[in-house]
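Every protein chain of the complex appears in place save one, which is left out.
Chains: A, B and C, in written order; residue numbering restarts at 1 for each.
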């Protein structure tokens, strides 16, 4: 881009200000790419001064035209039809893997081996074995690695984590998480690619279940055993290309699971695309000896809090707190108290954390999810699948070293 | 009571009005007795004209003083120290068993064999075997038999049932019920009698779990298989009589279960006394192809409704409906629209139903719970216990004939 | 009633127990009579032991048949076609005036002059002048006098009052009350008697406005000045007797008012029958320097509480508290924590308070509304009417001695 053609100068850049620049290459051009790009572009002036200034060096897609369209729209300097080509660009330090699930492993491992930092969308691998290869590659590599479990970066969720760390809830007894969507409730909804295992890998378990499994680990601790049921409610659906014919659905529509944690808490996990009335309700509730917390992604600025510092004098009810207070996580970057933020802000927080970890050389854990976390999540999802295959019999969670 | 000493005339009695009188004998003098008596006393003028006019002939307790105190307070004509003596009173047609769980079976069977109608508090028996004896006695007897699952008689719950009967929710996919109380969350709460199996039979499973298992059957259908976990979070508690010493807790503090229904729906069931913030939150949610319903006993006058008659055009959100409309179940007996009712009204509805069934000689099912229902509930609770004993392995529900 | 014919013995009566009996005569047989009778009949065993045992001596209606029907249904000992006849009965100590508004004054004054205690439904008089006559009669008489502003006896409202008395909210800044119903929103709803001034006296102002004006005084203090607007949205409606014709509506459909209080707080008051979606939403909110409270009659068991003991460290949000705790007002008479009560329970509390004041000879104020309160309410309603007639110009509230 030349000055003549130019428009806005790069935001967050005051010339020679000592803030390092980090070259970024994104794989994929879809909806997640858009959310990540928005974070890269806005954090330098919102979270000011930024730990680093991301520079959108390249974007890769299967088609050059697609990559070029994304470059035009989002301001990448170069478009690539081959992610390998992009990885070869030495100006790129961070590879952001927003591609389809089936290239998560290959791209991420190659990027790590090329000495890049890697951010990978969830679910990390297509199965635990693949995720383990990614985890192992991350162990061997010098780069930072992060799996994009962005709900860890909702201010209310981080606040919940901090309250738990401080012991504000006391001994934890119960965890319940369910992620309810509704777009498959109509039996006449067509058999989209997400409903064919060959294309999608899995159904709701990987898509929504991975989020709540990660939150369970983030908030409560390690599960030790699960019992689960998977269900496909509608086994045949109209073909998109020919609605008079029907094709089989071979992925899970919903799952329910029981879980026991290493700290003695018990819980239920559930995800479904068949819960009409809910569009994107990622909900959890935690009960401890001194307090309870409730959250719903559809009201992500709120945390429902019951704190009872003196358990012998219990109080009724929850307080619905807007998590936009001075001092609430990430809020200093945004607006005055009571002015809410949206879903995409989670990526600003997440990517800021990653850039900060890169620049200041610390592990993205425990607040960010590493490839170790991504793999552990997949171990649990696999245990759920195995339990369901055996009628819900208990499967112990074991993390191979 | 003599006319001189008298006070209010019997309510709902206009002399020779052709409304039959039914003599009632109550076993037990505690909190449930109070709720039942209130129903017997108020229904004749609230649900006017009543199907029958209950006459509080007798009350039985272990101690004559206790029975006499209840008679004085509630207006029973006679006090009995022995329920057998009360059963011998030919003026009593209906025996209302509000005694402790350990006499549910004995009293109910004896009453049925004596030709009485029987209302028995829940949980029906101490175990499925005992409940089966009660069910068998009911089959042999001529009297009506009902187990007091009063939440079937919440207007919002009956309305949910009616909507389900009409198919307004379409195909049912999900059921979730949890009954959350909080009174044991404090580890220093003393070891009450309810926490000793020898005295209480079971913990939360029989106490709260029985309610949600009955609602699951009432609303969705027969469970076919369960996986469950039981948990005792606090295994020792201070002795009430000597708080410096601790004694063991040998009942379940909480349970979680997965369930599959004969119509293909799946669900989760949970009950706990460790969910601070919730006092008496008996909650359920049902999702079907055309609609969803939500309920919470703490707001028992409300039903949250999502109806989507055209599933191809989904709408977001729930409508919080006050179930006090003209035409809503039981509401004609009460107040103008928007004037809410309370918990004890469920007993008015329940006992009205029983009296009507007696007078008009029909089965209390399907809207009331029979001894068959009470037994089936206990079969499921027992399956939950067995599953939990085996790590959550699946237990199929089988009802012996 | 003889023992032979008898049914339930009088509840709450254990023979010679020293609890005094109070003879009650009720004027009117409608919905309010039912609510009051229910309170008289249930309080002796629910609020046990009761301060007095009410005895339903008589009921008066314009027609003897109507009175007899009420006597048959509710258990009054005698039916009267003339309330004067009933007042002459020396066994009646308490006259409960549930008749139409146009006999509130006449009956109440006569009863007071006859030495009776009087409970009068709201609104007290048809105008402030009439209410003042009632107030003056009450001043001259020895009997207790109470106007049935039953919402003072909602546990959550009493709790709000207690919190305010304790200063828990600090300096009071704002009060907002609105009472929203919806039954007139349809312009085709017929012109009922309530819509004709000659029959009803006034529209929403007296019916619903009186409740919120009383709550404003009960909770915040004396208004000093009002500005108001009254509105009749639908000036003609179909005649009930002949829907093809229309007749004029000459009462107010809605009012809005500004109010300033003697303690410096300001507020808004509003009532309407044109707010679809609300059935019976009597709502208020109070803001003080240290806290805020919110209430809605449609969820009368709940109080939304924001307490901020340290104003320099403000917190966000409200806590939705179920007012069913041990220690919450009136709750000891009812059920375990979390088991909610209904609208009619307010009358149990109200009448219990009156009986206690009679037996123990204290003034029903400040928790009950006296005839002084009833008159003051009408002074304010009249000021609202006068302000509205003058385009909302300020009218100062002056209570003539």
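Definition applied: a contact is a pair of C-beta atoms (placed from the backbone, for glycine too) under 8 Å apart; a residue touches a chain by one contact, two chains touch by 3 or more.
Owing to the predicted nature of the structure, the values given are computational and were not obtained by experimental measurement.
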Touch with the omitted chain, as defined above, among A:110, A:340 or A:359: A:340
Touch criterion as defined above, residue of A:75, A:238 or A:391 at the omitted chain: A:75
Of A:133, A:196, A:224 or A:280, the residue in touch with the unshown chain: A:280
Hidden-chain contact residue, picked from the options C:267, C:342 or C:374: C:267
Residue among C:19, C:69 or C:258 touching the omitted chain: C:258
Absent chain, residues of chain A that touch it: 1-3, 5-15, 17, 21, 31, 34-35, 37-38, 40-42, 45-46, 48, 53-56, 68-69, 71-77, 181, 183, 278-281, 297-301, 322, 324, 334-345
In chain B, positions touching the absent partner: 302, 315-322, 324-325, 337-338
Missing-partner contacts on chain C, residue numbers: 171, 173-174, 176, 178, 180, 182-183, 185-189, 225, 227-229, 231, 233, 254, 256-258, 260, 264, 266-268, 270, 272, 274-279, 287-292, 306, 308, 311-312, 314, 316-318, 391-394
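Keep this in mind: only the chains that are shown with their structure count from here on.
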Category of the chain touch graph - line, ring, star, complete, other: complete
Fraction-based call for chain C against chain A, same above half, different below: same
Rotation, 0 to 180 degrees and nearest 5, that superposes chain A on copy chain B via CA atoms: 180
Central chain (by mean CA position): B
Computed distance of Cα centres, chain C from chain B, in Å: 34
Euclidean distance of C-alpha centroids - chain A vs chain B, Å: 43
Distance from chain C to chain A - Cα centre to Cα centre, in angstrom: 55
Chain A: positions in contact with at least two other chains: 316-318
